[in-house]
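A protein chain is absent from this complex, but the other protein chains hold their places.
What follows is chain A.
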Amino acid sequence: MTAITIRLKGCRKAFADGTVAVHNLDLTVEGGETLAILGPSGCGKTTTLRLMAGLERPDVGQVFFGDQDVTRLPIERRDVGMVFQNYALFPNLDVAGNIVYGLKIRGLSALERNKRCDELLELVGLHNHGRRSIHELSGGQRQRVALARALAPRPKVLLLDEPLAALDAQLRERLRSELNELLRGLGITSVFVTHDQGEAMALGDRILVMEQGRVAQLASPREIYQQPANAFVAGFVGNLNAFQVIAQSPRGLTVCGGELPWQAGEVPATVYCRPEHLRVMDGEGHLHGRLLAQFFQGAQSRLLVDVGGPQPLLVDSSDNQQHAVGAPIALAITPHMLFTLNA
């Protein structure tokens, strides 16, 4: 089976109270790709997912699965697999009962159902858990059952609403990589909603960043992080250092605390970089300042460095060196890690 594309054409959705959740959204999810929809709460990401699922109907616009217009089809006739935020497992059924629910509706025989159920329990690593009650499962196990249940009827697309949000940090990390492997292995078109940029980066082939019901940027994780389309995207997917450009100098740009390397012809008003792209130097650097504070974070430490600008610079350093507060600090930057933003 070839994976199908999902296409939203000019979709708009407003709620009864008048708030517009999604403005004229055009979006194509390619067959087999995993798209992450990322944004703060209330940005319309869940509504977008629900439009694809058929749980919401757009006020204006169309939804296509492949060439088929599914705008008017309710969710039960769209053939989608869906994983809900709190899993929404049926508490009256055991694990196997949950997994075969969709198969029963499709009229599979008991033999076929059991076979498929065993396959899926195997796939999510829960063999011998079929007869367990939902109440006996841990959060991670519930998540897997929810996934198995969604995949059991071999849906055309898989939609996941904050699939890992209800888990604790350690488990989230592990299930994230498992989910990643699973989605790659299945090659199914999948869309998931998250507010966690790390999750979006790790799982998404592409990321759709949404802001107030509109597309802020749709690009690969690398592009989103390194060439964010605007200040909102840049700020949402990580921390940012901003440098006000004072003047152009022979070697680059003069900013508070030193000079930044800059090749491009045009002189921007402000340039930006990520905290981990600033390196602490022993001798000379591009920028010079004093250490305000250092926070040890395990694998790396975060430094606040005052270079005389309005905000102290954030520096993520992995050299694990202890600096004295107030000590002079020299910082260097890789030239291509500097970028500019549209307002």
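Quick note on the criterion: a contact is a pair of C-beta atoms (placed from the backbone, for glycine too) under 8 Å apart; a residue touches a chain by one contact, two chains touch by 3 or more; residues count from 1.
Everything that follows uses one rule, which is that contacts and distances are computed from a predicted model.
Colleague: Assign the chain not included in the display its UniProt protein name, restricting the answer to "ATP-binding cassette domain-containing protein", "Urease accessory protein UreD", "ABC transporter permease subunit" or "Lipocalin-like domain-containing protein".
Modeller: The chain we cannot see is, by its UniProt record, "ABC transporter permease subunit".
Colleague: Thinking of the whole complex, not just what is shown, which of A:39, A:58 or A:153 touches the missing chain?
Modeller: Checking each option in A:39, A:58 or A:153, the one touching the absent chain turns out to be A:153.
Colleague: Per the definition of touch given earlier, which of A:14, A:75, A:256 or A:292 contacts the omitted chain?
Modeller: A:75
Colleague: For a quick check of understanding: of A:101, A:225 or A:339, which residue touches the chain that isn't displayed?
Modeller: A:101
Colleague: Please output the residues of chain A touching the missing chain, sorted low to high.
Modeller: Residues 53, 55, 74-77, 79-82, 84, 86, 88-93, 101-102, 105-106, 135, 149-150, 153 of chain A touch the chain that is not shown.
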